[in-house]
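Each remark here refers to the structure printed beneath this line.
This view holds just a subset of the chains, kept in their places.
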Amino acid sequence: MQRTLGTCYYPEHWPEDIWQGDAARMVAAGLTWVRIGEFSWSRIEPTRGDLQWDWLDRAIDTLVAAGLKVVLGTPTATPPRWMVDRHPDMFALDADGKSRGFGSRRHYCFSHQGYRAEARRIVTLMAERYGPGERIAAWQTDNEYGCHETTISYSDAARVAFVRWLEERYDGDICALNSAWGNVFWSMEYDRFNQIGLPNLTVTEPNPAHMQAFRRFSSDQVVSFNRDQVEILRAHSDAPIAHNYMGRVTDFDHYKVGEDLEIASWDSYPLGFLEDRVGASAADQRRYARQGDPDFQAFHHDLYRAVGRGRWWVMEQQPGPVNWAPYNPAPLPGMVRFWTWEAFAHGAEAVCYFRWRQAPFAQEQLHAGLLRPDSAETPAISEARQVAEELANAGEVAPSQAPVALIFDYDAEWAWQVQPHGQGLSYFDLVLDHYRALRRAGLSVDIIPPTRSDFTGYELILAPGLMHLPDDLRKALAEAAGLRLYGPRTAARDEDFKIPTAPLPPALQGLDVVIAAVESLRPDMPLPLANGDGAVVGYLETLEGEADVLIETSTGHAVAVAAGNQVYCAGWLDPAGLDRLVTTLCARAGVTIRKMPEGVRMRQTATEEFWFNHLAEPVETEVGTLPPAGVLRRARQEV
Amino acid sequence: MQRTLGTCYYPEHWPEDIWQGDAARMVAAGLTWVRIGEFSWSRIEPTRGDLQWDWLDRAIDTLVAAGLKVVLGTPTATPPRWMVDRHPDMFALDADGKSRGFGSRRHYCFSHQGYRAEARRIVTLMAERYGPGERIAAWQTDNEYGCHETTISYSDAARVAFVRWLEERYDGDICALNSAWGNVFWSMEYDRFNQIGLPNLTVTEPNPAHMQAFRRFSSDQVVSFNRDQVEILRAHSDAPIAHNYMGRVTDFDHYKVGEDLEIASWDSYPLGFLEDRVGASAADQRRYARQGDPDFQAFHHDLYRAVGRGRWWVMEQQPGPVNWAPYNPAPLPGMVRFWTWEAFAHGAEAVCYFRWRQAPFAQEQLHAGLLRPDSAETPAISEARQVAEELANAGEVAPSQAPVALIFDYDAEWAWQVQPHGQGLSYFDLVLDHYRALRRAGLSVDIIPPTRSDFTGYELILAPGLMHLPDDLRKALAEAAGLRLYGPRTAARDEDFKIPTAPLPPALQGLDVVIAAVESLRPDMPLPLANGDGAVVGYLETLEGEADVLIETSTGHAVAVAAGNQVYCAGWLDPAGLDRLVTTLCARAGVTIRKMPEGVRMRQTATEEFWFNHLAEPVETEVGTLPPAGVLRRARQEV
């Protein structure tokens, strides 16, 4: 695989007479890909049925003629204003029951059948026109599903679809649902499926089984919305199909959407994310303000490698300050190149910069591009050009497997949100905390979906926080050769969100441990571990059973227990505690650790080894001094 | 009176074949009482009119046969789903006008006449079936009135009822209402009663007279809802009737509801409350995380002794971690016994643990019980068993009067909420702060309703913050023999929320003091007291008059003034200031103080004396070293 670069371009935003010059400059900068079209519905179809393809034909021809490969987006994320006249109730409703209207983007409910039909119609028209032939090198469906909290809708369309979804799940047997959810608890039993409402606006919290079912349903609606488009595109085109996922948008199952695609891609805005979603401390937000979090992007790179089953891109790469975060600093010089190489280190096929030229109008007028609004260059384009030159000499690369597997499961993410037990306890954060500790130990990681059935080749497999453990995964893990880490909350709920009682969780074969009790703790009440650094924070289970205690608190409460190559961790560990746990696991699994200096991360592929300094100061490492924003690429070294 | 234990049981949650075993284990653990039924409407009446009493008959028979006494709850807190089809508008509306729907509990508006009729219907059916005979030892009406902020509803049903309530209060004379409320102020005068709306969604704050009237009306709706049930039950049964109030739910007048009951009871969750409603500092939330606040439960014990006119229970006692607080730690070993004895120290007849067995489904699946979901024992049941054994040797006890009276008035609580003047100033907190100071001084306290007409036997009577002082109470206090403490804000408003002007407040006979001005202060601006510790924080009045100054600020502003056995305090004192005030009052009243070490509290009854160590460390006291969670019970000692 040859690694390539690209950009996101909006011909409809610019006078036609500059398209050719833009295309030539893209090629000159070393770019291969140009993504277009995903917000252009009002130009393709200004009024319903009035299709205006000419401008898009000319735009595509111009770009292709210049030597660029076109990624064409379906425009369904931004239905035009006339759509609202046809479907006044097409909007999602928020949890307060308020309709979210026209005037920005993503203004549709995934369950609205009228809009679903319109989406299929425009995708069909687009596929019929551009599918045949070679003009389009790849497709993108919609744009950033779920962004702006648009997965979950409390509309009547959603309610009707949810009822149907439940009817199917419970085979039309309302007693089965009542029993599975324990609706007897507060006389919440239903007589008929169509009595079931959405789990918002209740007096106190709804039944968690009800909430989790609604989360799963909401995710399935995204999957089926996307599948509609994929089926149409595939009927007309051989080009691969991608979607551009958004960072830390976890309201739908990205793996399930990804199963219908050839390529996963994501939109990487390291500085914006550090300000609005990473959850880093204020000190880290200052320290990494111009560089981004040292693990957040890498985590997503590894995640989308899994979502894309090996094929993945960065579809939108931050090139300078963005407009949408609470604070929008400029990147440190070199970071655009740094982020690009970091994506390649994790196996990206392509990195596309968003956007070609900063728009002087509308919502993102303060979002930097490779060009300024006056078409002058920004620092980002020089760094892109540098990467293009470096890539020219970098050769082809092949996929590789990491020594460590880390399972990430969207169903568990929802389950923890439905029932955190302690304020702020988040499954995403738990998995990210484990990922950080692995990276601090110099380990390369594969993120693994819960549907994986074969763990061959992994020396160490981490499965923290899987509140529901599907039978197949339980079996696959039981059969794995590597060391497995479970807990906390492993298998704490059955598929209907009940606590299994015969026996109590986690009920792992070969590991004699029972969760006898659970408690959540104020974050300012860490429980120190015995014999060294680290503490349990926020959450702790009380274990029973004969497994050996590996780690305990200073008061003798078992935290990590083991038998053979299975380990169960009963609490949420702070970073020092996780470092101890990872050290303990690696020693047991025979995995070599290479302790990274603060801010430094290393990633190995089959043939290459990359070192990254995320700090704004130089750092001494075993491979020499890394400057600020420093990237070192060399042949893979075995220790 | 023999002190007893019990538990809360939900036969409808469990297979019938384990009921008998459960009952036998309850008896073996030393339990006397079992409360059932309060959430079971959907099983009693699965569809309207289809009464299914058989299972409940068998459940009651099984429990009674095992030797338990049954408390039967009316199921009106959880109307089944079919009720909503009959009465789609039965829900409360929140202050934003949003309807609070089905799917949890307490989903009804107290003013909805349709639901009121349904509630009377089911209670009648239940009373007719179970009232006669001996099967039921006590009744509980509904469950936790007002919990989840359900007292106040902005529904149309509430508006209609409020208009009628006002019409009655003002004898149908709209001019009287306009004048009483000062509606001329912003041209808010009404022509007819039915023009009056609810005091939400106004542009800026509504008339405080309007708000206070609505608060009183809302409370009265709870009283009349409960009275409906009591009248029906009493017509069919001789068993005593209780309600289980919830901690720090002050939106309705518990005394008034209590007047219709034989027994007051409350639901005591010390760890959950410390996290979500006590209002303690973060340091105290850490210090007492596993023990609970040292005064909050005691305050409620004393309050419900007043509400029950001597007869009171803990109907639900926390037995382990709960599910609903921001953080849900496990109690320190011994705390379940400790809390039980604390209730008995304050005169409880019975303490029932909530719940018998942890439910593996629905909303409270993380709420501990005496048994785990797999029916194994939790630590709580051992501690309950220990108390049962201790009780067996503890003999009978009789009611007793404390030397100190502290008035707590729901009307004042609403008045301070309607018009705090300074952000965060809360009457409940003011009274609790005084209560804490009394307890730090080793004093046992009776909480007294504002309807009390006789203060005989009290050496010291505290009446802080009574914004409206009803004539009868004014008279009763004037005639009391003990020392009375008034202020701040005593009699600051008449019955219609006006400032009396002839003369200005407080207008206390025999105490020459006038509130010339009031101010509220930032909490970070304490005003130090002269000659020693303590400060005024948050609120201060400027006094005029000839009363003697007992305490003043360092700048000579009078804070506490006195004449004879009346004292007026013009400000909100910090803990050190309140300790000074209590010391001063006790010296003046001839009451002996016994200074408690931090975390230690003492309570005397007529015959017994109890010492409690709320700390997680041992504490030295005048009665020896108290271990963590330590309880010392001995014969009452006079100093």
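Think of it as A and B in the order they're written, each chain with its own count starting at 1.
Note that in this section a residue touches a chain if its C-beta (ideal position, glycine included) is under 8 Å from a C-beta of that chain, and two chains touch if they have at least 3 such contacts.
The structure displayed is predicted, hence computed values, not measured ones.
A.B. asks: Given the 2 placed subunits, let me have the overall number of copies in this structure's complex.
C.D. replies: Copy number for the complete assembly, per this file: 3.
We take it that only the chains that are shown with their structure count from here on.
A.B. asks: Per the centroid of Cα atoms for each chain, what is the distance between subunit A and subunit B, given in Å?
C.D. replies: 47
A.B. asks: Give the list of subunit B residues in touch with subunit A in this complex.
C.D. replies: Residues 12-13, 39-43, 46-47, 75, 78-82, 84-85, 92, 96, 98-107, 147-148, 150, 275, 282, 285-286, 289, 320-321, 323-324, 326-330, 359-366, 368, 372-374, 376, 378 of subunit B touch subunit A in their complex.
A.B. asks: List the residues on subunit A that touch subunit B in their complex, please.
C.D. replies: 96-97, 181-191, 195, 197, 199, 201-210, 419, 421-423, 497-504, 516-522, 524-525, 538, 542
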